[in-house]
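Would you mind keeping the following structure in view while I ask a few things?
Excluded from the complex is one protein chain; the other protein chains are retained at their positions.
Our next item is chain A:
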C-alpha cells in the first residue's frame, strides 16, 4: 500500500542523484534549498518551538532537526522530511529515505 509513495520518493531520489553526479566534482552535495538565495531570513528560520509539537506523521515519534541538510529526520524509519523556506513538509510522499540514499552514494563512488 505504501509502495506507491515510496516508489515516487525513490524515483525523485534517483533524479536528484543523477543531477548531483554532474556537480559532484564541484564540491559537496547540493543542499535541499539553494544557499544564498535568501538575503534577509535564513532558510533555517525554522522555529525550534515547532520541534516540541512536530512528530513523524507515520510513526508519531519525535524528530531530529538536522541543520546541515535542513531536514527533519526520523531515525527509526530512516526518513527525512525537507524544510523548504522555513516550512517543514510533513507529507510522507515528500520524505526522503536516508538509508537508500547511502546505498546510492556508495554506488556513485564505485
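Note that in this section contacts are C-beta pairs under 8 Å (C-beta built on N, C-alpha and C of every residue); 3 or more make two chains touch, one makes a residue touch a chain; residues count from 1.
The working rule: contacts and distances are computed from a predicted model.
You can't see one chain of this complex, but its UniProt record names it "2-methoxy-6-polyprenyl-1,4-benzoquinol methylase, mitochondrial", from the set "Probable inactive tRNA-specific adenosine deaminase-like protein 3", "2-methoxy-6-polyprenyl-1,4-benzoquinol methylase, mitochondrial", "Gamma-butyrobetaine dioxygenase" or "COP9 signalosome complex subunit 1".
Remark: the omitted chain is touched by one listed residue; of A:55, A:77 or A:97 this is A:55.
Not every partner is drawn; the one left out touches chain A at residues 1, 4, 47, 49-50, 52-58, 60, 62, 84-92, 94.
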